[in-house]
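Of the protein chains in this complex, all but one are displayed in their positions.
Moving on to subunit A:
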Amino acid sequence: MPGDDKKRAAHRALVDHVLNAESTTSAQQRARAFNNDALPPPLHTLISKVVARPAQVTDADVAAAQESGYTEDELFELVICAALGQSDRLYETGLAALTQATIDGRPDSAT
């Protein structure tokens, strides 16, 4: 049966700190980047690429976000949140599938 371990605890500590620590951007902005949700253009373009097509991020994507008013420190934080968000969703999806597979595989699971 999968359970908490040091790896998961370290990942959770990283995610919780990045989302909730006092920082340059607000916790609400970071949550939106983490969830890739309700972001204004052109930040939405950059963050969506970080989540779904990171190899296609261009200098122009970053420059457009800066020209819309975001500082480098703000973009540093929001890009990290977006990357962590997608990673976290994949991690949780994998762990949930493992939990389901191990529960289904138990001798008493068919009753």
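In the analysis below, a residue touches a chain if its C-beta (ideal position, glycine included) is under 8 Å from a C-beta of that chain, and two chains touch if they have at least 3 such contacts; residues count from 1.
Keep this in mind: contacts and distances are computed from a predicted model.
Colleague: Name the absent chain as its UniProt record does, using one of the following: "Anti-sigma regulatory factor", "TctA family transporter", "Alkylhydroperoxidase AhpD family core domain-containing protein" or "Tryptophan synthase alpha chain".
Modeller: Answer from the UniProt record of the missing subunit chain: "Alkylhydroperoxidase AhpD family core domain-containing protein".
Colleague: Which candidate, A:Ser26, A:Ser68 or A:Thr93, sits in contact with the chain we can't see?
Modeller: A:Thr93
Colleague: To test your reading of the contact rule: which positions on subunit A touch the chain that is missing from view?
Modeller: 1-2, 5-8, 10-11, 13-14, 17-18, 21, 23, 46, 49-51, 54-55, 57, 59, 62, 72-73, 75-77, 79-80, 82-84, 86-91, 93-95, 97-98, 100-102, 104-105
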